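Dropping a structure here in structure tokens format, bear with me for questions.
Yeah, one chain of the complex is gone here, protein chain that is, but the others are all in their spots.
Take a look at chain A:
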Amino acid sequence: MTILASKPGAAATAEREDDLLAVENLRVAFGGTEVVKGISFGIRPGRCLAIVGESGSGKSVTARTLVGLTGSGASVRADRLELGPTDLRHVGERSWRGIRGSEIGFVLQDALVSLDQLRRVGDEVGEPLKLHGWGDRGSRAERVVELLDAVGVPEPELRARQRPYELSGGLRQRALIASAIALDPPLLIADEPTTALDVTVQAQVLDLLAASKERGTAIILISHDLSVVARLADEVAVMRHGEIVEHGPTAEVLRAPRHEYTRALIAAVPSEHTRGTRLVAGSTSVPRTRRPIDRGRPLLEARHLTKVFRGPDGVDRTVVDDVSFEVFAGETVGIVGESGSGKTTTARIALALLGAEGGEVRLRGNPWSTLSDRDRRPLRSRVGVVYQDPLSSFDPRWPVGRILADALTRGPTPPSSKEESLDRIVRLLEQVGLGRQHVETGPLRLSGGQRQRVAIARALAPEPELIVCDEPVSALDVSVQAQVLDLFTDLQDELGVTYLFISHDLGVIHHLSDRVLVMKDGRVVERGTADDIFLRPQDEYTQRLLTALPRLEQATRGQG
């Protein structure tokens, strides 16, 4: 990493006047609708400011405005918008091109769509060098390899010749960062740089950004994830509805939030501390009243499941390798693992939506996975499912009422009349926190959280004994996620539902699960009660996962 010269003037004692970037009263509007409503902030070299907010808070628009990419039709106004001596308010498109890359580096969220699939990684990374007339072809190629090496891409010469789709998500994100820091810009803006990444890869990317910061780069980190922020940021600005509601040193904001919204956001993050309680602010003190778990005969029993997929190269890959587990009535079993660990495939085998090459799933001691489709069909209603993306699991032509009516007919006591059906639909909707007014609504017109509520209602409708949840909260904002997680626990307390809960999010799994399976490369590497796994992990991989996991407490080290 020594190739990147450290910057002069990274003195931590700089005054506000020494801000590298100064923003005062920034307003951005699209066609009369103001999405950023007069925010002010500044950042000094070698510091990291995190702008945190949920979808629609205006944080990404802010980031784009800072690099002159707000988009056509936007009106940008500010009392002050200065990068060093440059007034960014009066910069034309031509000059912006000179600034981007050399003065401000921009790291986007999704490296797969941000990198041109048809160009070599090396050309993409070297693009800013070329645009700014840095060196000649030969020295640029060398520099690209140096940069890739610096961001921790193994075999940089080889990778530079590959195309983006040949690289893993983590490597692509690193290549994108390499491109952003190619010209060693004094300011780096990272918009959700780790959102699509597994936690171990996320940790590496965060370390990379931290190293950049050490060398004097100022970083503006845009994120929805408070834990990620805790790991990297010196200051946090919390945005909501286009306004900064709270701004201060990271430890202070996360430990002693002053604004009610910040408090709610922090309380909503699921973790070991939230176990057995509700997440939505104001109700955290109320402990759950669990129904007893029946530890007799398991409700679902998976024995030595093995699934082999043939890859496009004709090579067989074992994606689920000798996986066994049981789920008892009334409990929540969590399966946690990174992408490619085989957790979703395991869930699909448990649902008998996918056949297995080896092993068997039994339901209440009776055959389940070995049944013929015809014999299994009447039993299907005993196992419900909630997917990650509820919208794609609804027929786009059907309103909510029809979706639920259809599911009700599959239960043990299908409604005998239209009136009864409607009554039960309304009752289901009320159970998941919706109401009669949603019966006629199409799923497209619901919010993400409401859609997942409908999906849960559909899963509940045929009165299943087990609900398999595959990443059901991964696509939701943290405060909505908190509401939906609360709904899951409430339903378990009220109805005694059993969950097989799949998630990549260790916090969610710890918050919710009674027992946990940790999967890696198709195998269960560790199993036990949630507290055993998270507080006393035995397996080396589990320990690595937990070390990599960014936590809110990291910002409050040394504090009670």
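Just so we're on the same page, contacts are C-beta pairs under 8 Å (C-beta built on N, C-alpha and C of every residue); 3 or more make two chains touch, one makes a residue touch a chain; residues count from 1.
Criterion: contacts and distances are computed from a predicted model.
Q: Which of the following is the UniProt-recorded protein name of the chain this complex doesn't show: "Carbon-monoxide dehydrogenase small subunit", "ABC transporter permease", "Putative outer membrane protein" or "CheY chemotaxis protein or a CheY-like REC (Receiver) domain"?
A: Per the UniProt record, the undisplayed chain of the complex is "ABC transporter permease".
Q: Going by the contact rule already stated, which one of A:G340, A:G359, A:G442 or A:G528 would touch the omitted chain in the full complex?
A: Only one of A:G340, A:G359, A:G442 or A:G528 touches the chain omitted from view, namely A:G442.
Q: Please pick, from A:F106, A:Y261 or A:Y387, the residue that touches the omitted chain in the full complex.
A: Candidates A:F106, A:Y261 or A:Y387; residue touching the omitted chain: A:Y387.
Q: Would you mind spotting which of A:R89, A:R119, A:R297 or A:R377 touches the chain that isn't drawn?
A: A:R377
Q: Who touches the missing chain here, A:A407, A:V426, A:I502 or A:I533?
A: Looking across A:A407, A:V426, A:I502 or A:I533, the contact with the absent chain belongs to A:A407.
Q: Kindly note down the residues of chain A that lie in touch with the hidden chain.
A: Listed in rising order, the touching residues are 351, 353, 376-381, 383-385, 387, 389, 392-397, 406-407, 410, 442, 444, 458, 462.
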